[in-house]
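A short worksheet on the structure shown next.
Missing here is one protein chain; the remaining ones are kept as they sit in the complex.
When the chains are written out, they are named A and B in that same order, and each has its own residue count from 1.
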Amino acid sequence: MKKRFLATLMIVAMSASMLAGCGSSNDAATDNAAATDDAAATDDAAATDDAEATDDAAAEGEQKLTVWCWDPSFNIYAMETAAEYYKKDHPNVTVEVVETPWDDIQPLITNAASTGEYSQLPDILLMQDNAFQKNAISYPDLFVDLTDSGIDFSQFAAGKLGYSTVGGRNYGVPFDNGAVIACYRTDILEQAGYTIDDLTDITWSRFEEISSDVQAKTGYYLLSERTGEIDLIMMMLQSAGASMFDENGAAVIADNAALKNVVETFNSLVDNNALLLTQQNWDEYIKSFNSGSAAGVINGCWIMGSIQAAEDQAGKWAITNMPKLDGIDGATNYSNNGGSSWAVTTNCKNVELATDFLNSTFCGSVDFYAEILPSSGAIATWAPAAEADVYGEPSEFFSGDAVFKKVVDFSTKTPSNNTGVYYYEARNAVATAITNIQNGGNIDDELANAQATVEAQMQ
Amino acid sequence: MEKAKARKLSQSKRYNLTGWVFLTPAALLIAVFSFYPMIKCFIYSFQKGSTFANMQWYGINNYIRMFQDKVFMKSLGNTFIYFLIQVPIMLILALILASMLNNKDLKFKGFFRTAIFLPCATTLVSYAIIFRSLFSTDGFVNTILMKLGILDAPFAFLTNTTGARAVIILALVWRWTGYNMVFYLSGLQNIEYSVYEAAKIDGASPLQSFFHITVPLLKPTILLTAIMSTNGTLQLFDESVNLTNGGPANSSITMSHYIYDTTFKYVPNFGYSCAMSILILILVGTLAFIQMKVGDKRD
Partner (left out) sequence: MISLPKKIAQYAFLIIFSLFSIFPLIWMAIAATNQSIDVIRGKMIPGTYLIENYKALIAQSDLWHAMGNSFKYSIVVTLLSLIVCSLAGYGFEIYHDKFKDGLMSVILLAMMVPFVATMIPLFGMMAKMGFLNTVAGFVLPSISTPFLIMLFRQSARSFPHDIIEAARIDGLGEFQIFVRMFFPTMRSTYAAAMTITFMNAWNNYLWPKVIMNKPETQTMPMLVSNLTAGYVTDYGMLMLAVLFCTLPTVIIFFCLQKSFAEGITGAVK
């Protein structure tokens, strides 16, 4: 027993010393490398070594951009492809992508901005649209103003561009599309005697009739949502061009006719078996339509990837627009959920290079967007991209429909939404209100409570 | 005689000094890397602003706000429910398991020990997915309960206040019992096995030797685990975020979860986060102080 313990200890100690040895020699090696070929690591060098190395490197023409984003099959792939495109004309420029989940990007930004120590930030980072206003306004020194950088922002859909625009200035280059699509299982619809056309350009009250009917006949719901999450409610709200905040940034949660209508519609869907409530976790939500009792999904177009994971359901899904609210001015069948934009940080030592890179790829190359579309499903928000032929190609999975063209079309019709700075606070307060209303609370009282909660947080 | 006394005195002085030498590296590291940020945090708790550069004096307003903040008060209540129910169950269970596994005649001890330790080594990502799918409406637990005739219809564990809290407590017990057991097992090695045998010869039942030998001799370790579990539960974060996301309607959110939200998710208000953190410090500190008073006596 004793021997075994000592043996283990010895092994650990030995491997530690070996590793420590390796470690230091490795470090030395990387240091050398950094001094010679890799010296172009602009921010690297600035963070650790003296600035001279950077200048030397710049003279040699080697340049590097560091980027933070988080999805290998989606935005990382897009960024790496963009880098390849750019390298063709600028062989001296390399792009290093550091895979960083969104849940980490926010703490890292907060650390940097709170302490004023920006040196660790990358040149470019991907920002969730819903958090853009909050970060740009709370940390005015964080992002580079791109308004006069030569990028033609008019080529992006107005609804999308709004997220990254603060006080009329552009701080972000819109990237992926969050246009809302409604997807339904055509085989289930057929069983109940409906077609996809019956669900196109309809109102929520019509949807409720059909969905309850389908549920009664087949046991399948045409829609699911996570308990306590309000993605759907936010989508419904935006579809009527309404927000939780007014232009001055004041919260409008109580006395908001559109929001009240949305909440009533939502509750009516639940009460009439037209909407399935799953657990609050994402995997349970996915499961509901991959294998559970949901035969329909309404969400941002990026949800297509998760639907397509169920390969055995190929050809059984079809895409159309979402239902619209009844009796509300400005109600449409279009909305947005999710999506993100690229931002250039103030730690970027070569803003010209960064903007030129973005300008010639994400806002300048139809071919680039055409290349990333098929394997990533990253649908552009840059209008000219939709001209590419691939956008018109039919999707086998979605019943031979030209889905990408459809999504781009939807996104141009989407009303814009004012997330405000306090978006996440308001979301949480409204979600709490919805749960309380479902448990028998009075709708006006609960929304008034939510309003009070948010106002208290805005102090 | 006098000389001897003097020598003894200087010797005890020397030992005292040696003691300080032994603990200085650790104390210094803690002072620099824990206390310095803590003091900063304490100062910020009286300030307001989005970045350190523009922090302004805010008096005790952060503290006043805290007690008027319904979500935070709810999280405080939730955290105490977890603390009061989970910590005693877990520690008692760990103690029972450790004394069972300390039995020399038991077979497959290695397997049992490793199996029971396993949950705390399991990465959070996977165990959250597993627990959520086990307790979903069409999950394993509902299926079993319905087959046994205990339930007529599936129970929505995670979307119901009591259910969500129960699942969190269960998950905590599952994850940390083996962890605490490790310390009890290692503590038990310092008790001579012959003490138990002597007790047996004297006619003591296993239960009696548990209460009269095991518990008193493990007292220092029990104190340690009690303080650590109190601290861990009052700072509970992972389970609230990953199992229930604080829901439904904040009914299972914990204090640390809310502090995380106010720091990173909401509009940055670091002063307020600090004030709430200082409250946690005061709460855990008080509880630990009581536990030390009761348990940290040298016989």
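Please note the rule applied: a residue touches a chain if its C-beta (ideal position, glycine included) is under 8 Å from a C-beta of that chain, and two chains touch if they have at least 3 such contacts.
Bear in mind the structure is a predicted one, so any value in this text is a computation, not a measurement.
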Quiz prompt | On subunit A, residues whose C-beta touches the chain left out of the figure | solution = 1-2, 4-5, 8-9, 12-13, 15-16, 19-20, 22-23, 27, 30, 47-48, 68, 70-74, 96, 98-104, 107-108, 110-111, 114-115, 117, 119-120, 283, 286-287, 290-291, 302-303, 305-306, 309-311, 338
Self-check item: Missing-chain contacts mapped onto subunit B
Solution: 15-16, 18-23, 25-27, 29-30, 33-38, 40-41, 44, 52, 97, 100-102, 106, 109-123, 125-127, 129-130, 133, 139, 174, 178-179, 182-183, 185-187, 189-193, 206, 217, 220-221, 223-224, 227-228, 231, 235, 237, 255-256, 259-260, 263-264, 270, 273-274, 276-278, 280-281, 284-285, 288-289, 292, 296, 298
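Going forward, only the chains that are shown with their structure count from here on.
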Self-check item: Distance between chain centroids, defined by C-alpha means - subunit A, subunit B (Å)
Solution: 36
Quiz item: Quick one: in the complex, what on subunit B touches subunit A?
Solution: 50-53, 65, 68-71, 128-129, 132-133, 136-138, 156, 158-159, 244-245, 247-250, 261, 263-268, 270
Quiz prompt | Residue ranges of subunit A in contact with subunit B within the complex | solution = 106-107, 110, 113-116, 134, 138-139, 227-229, 277-281, 283-284, 287, 292, 421-422, 424-425, 428, 431-432, 435-436, 439, 453, 456-459
